[in-house]
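Missing here: one protein chain of the complex. Every other protein chain is in place.
Letters are used for the chains, namely A and B, taken in the order the chains are written, and counting of residues starts over at 1 for each.
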Amino acid sequence: MTDQPISRRAWRLPSSDTVIGRAFNGLVTSPKALVAAVLCIALVLIATFGPWLAPQNPYDLAAIDFFDARLPPMSPSMTGSVYLLGTDGQGRDMLSAMIYGLRTSLVVGLLSGVVALLIGTALGLVAAYFGGRIDALIMRVVDLMLGLPAILVALMLLATLGQGMWKVVLALVLVQWAQFARAVRAAALIERGKEYIEAAVSLGLSKRRILFGHMLPNCMAPIIVVGTLQVASAISAEATLSFLGIGLPITEPSLGLLISNGYQTLLSGQYWISVYPGLLLLVLVFSINIVGDRLREVLNPRFVGR
Amino acid sequence: MTQPLIEARELSKRFTTRLDIAERVANLFGAGLEERTVHAVDGVSLAIRPGEVLGLVGESGCGKSTLGRVLAGIHPSSSGDVFWEGRNVAELSAAETRQAQLAAQMIFQDPMSSLNPRKTVAQAIGEAPLAHGMVRRGDVAAMVADLMERVGLDPSYARRYPHQFSGGQRQRIGIARALAVQPRFLICDESVSALDVSIQAQILNLFMDLRAELGLTYLFISHDLGVVKHISDRVAIMYLGRIVESADADEFFARPNHPYTQALLAEMPTVKQRRRVFQPVKGEIPSPLHPPSGCHFHPRCPYAFEHCRIERPALREIAPGHVSACHLNDAPPTARTTNALHETT
Partner (left out) sequence: MTTLTIENLSTQFFSDAGIAKAVDGVSLSVGRGEILGLVGESGSGKSITGFSILGLVDPPGRITDGRILFQGEDLVGRSEREMRAIRGKKIAMIFQDPMMTLNPVLSIETQMVETVRAHDKVDKAEARRRAIEALGLVGIPSPEERLAAYPHQFSGGMRQRVAIAIALLHRPDLIIADEPTTALDVTIQSQILFEIQKLSQSFGMSLIWISHDLGVVAGLADKIAVMYAGRIVESGSVDTVLDNPVHPYTIGLMRSVPANLERGEPLATIPGMAPSPVNRPSGCPFRLRCFAATEICASEPAETIAGDHAWRCFHPQAEAAP
């Protein structure tokens, strides 16, 4: 045979065909999404290298001078340096506190997002592949979880368990996995109906291989989209819980707790203690959501059209 | 007579949509919702001899694809038995079941969805033999190259993804993937229907070459009588889950017996008939959810009489090797002559 592979008809189909390629193309072709993605990356880098970037270690009580409390932005410190964003009620440098708070918020958001993704994806795949009673059971629990207000469930759980980072992560996983399970099941049901799955059955491949080697890689698009959006929602949920005082303990301040710290003095003119962490949280969640929305646009099979 | 390679006896496959909780609750309030059962395959008996090509023809919803999938071991049957080389597959040991499973491979219709878009050609072809220990890891690449060459693909394309190929080439990849587990029986489910005519001819010729080289047996499922006529030794016609007629190909096309078969043959478009007067069978294909009583074809049949509404006609031998399920064959010979008149001139 002399037939050659054809190039795709470029005026109709996206230029790249892998999920990652489509996601990348989608982000770089939208200026808004590109800015948001750059912001996300920058914030993650800042959080990662926080200890080296922050002017002060806010956990180090020796470095904090109580006489520096509630200084406005650009005030000089006792030691001669400048508090760029002022200090909080304990005399901590706000910028340093925010960098450390960003670390905590991101760790909680990413960790709970990833764990929820793993659990939800596995359950969604199993529900779609096996169907019947297993599917019915999993999906009824999913319906129940999605029917309850997430923040209420987390509140009740933390009220019972008490504070702590791991407990917050647990609570967030509990309220998030159902989103993943539902999205993955929907995608997997479509894949399951395709002939390549029947071919895999006919070729005697094991269920594990079919589920994780064949179906899962084809469900990556919704997983990435839901994952991105869920990380944003986990970060804001954690901030809410910490703001309400039942999230993270005071020793590991997250952005939510920082906002809460300055809340009492917000109207008395000492705005910086609440407003700057608030702005940072806003920028973080907003950027992730813009990236997520863009990914949904470019990865959604209904938009892709195949 | 030689022992069939694969045989179905009174094979049935039903699909039931069970009521979910909401529907059951609705029923408590008198909604009267019922479980819907489709008899996709309804008591089919069929034997395929080693080395034979059996063409299975029918229109959409007649259950031909489901029958193929049950024989391929993709779907379990609801009742009835499948015999592989004379042994009931339900009674085979686990290892023997796997062997029988691998020996029957399916070639699918849609060249898009039948290949996993995330696997390269080499992965698609090499995965199963590697998983079953039929080939050593170091030998996979050579085996893949060999198979690609055999189905007419350039082995240097082994690391490409399915979307980089045309429809006909993708169908070749699907064939190589099936051949990788050394099957003896190929079930081709509308395998050439989605292809352009000139590509279709290439793939049909490939099937015939493989048959000669590897001694394969085929169940060739298609709605296209022209294709089936070309490739098959024997033909069976299916209508709404049942086989209504089956015969050796020459006999089948020379002396079609069942009114449905006659209609299909009369309406088969050929270039030999110009500006013809179309004389279609009346009526639509009934829903398999609510098939007509008695003979499923009676509402559309020009010769139907009272008895056809009541009793399901059995498949009866009307000539050596030629079976047909039609009540007209029970009647005296005079009725049969009118039957034969239904032909387009």
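Worth a mention:
Keep in mind that, in the parts below, a contact is a pair of C-beta atoms (placed from the backbone, for glycine too) under 8 Å apart; a residue touches a chain by one contact, two chains touch by 3 or more.
Computed from a prediction, not measured in an experiment: that's the story for all the values here.
Residue in contact with the omitted chain (choice from B:R18, B:R136 or B:R276): B:R276. Only one residue in the set B:V140, B:L186 or B:L225 touches the chain that does not appear here, and it is B:L225. Contact with the omitted chain, checked across B:E59, B:E85 or B:D146, is made by B:E59.
Not every partner is drawn; the one left out touches subunit B at residues 59-60, 166, 168, 196-202, 204-205, 223-227, 229-231, 249-250, 253, 263-264, 267-282, 284-285, 300.
The rule we apply is simple: only the chains that are shown with their structure count from here on.
Averaged Cα coordinates give subunit A a centre that lies 49 Å from the centre of subunit B. Taken together, the subunit A residues at the contact with subunit B in this complex read 1, 3, 5-6, 8, 17-18, 136, 194-196, 198-206, 209, 213-214, 217-218. Residue ranges on subunit B touching subunit A, taken from their complex, read 20-21, 69, 72-74, 98, 101-102, 104-106, 108-110, 113-119, 127-128, 131-132, 152-154, 157, 160-161, 163-166, 168-169, 174, 177-178, 181, 202.
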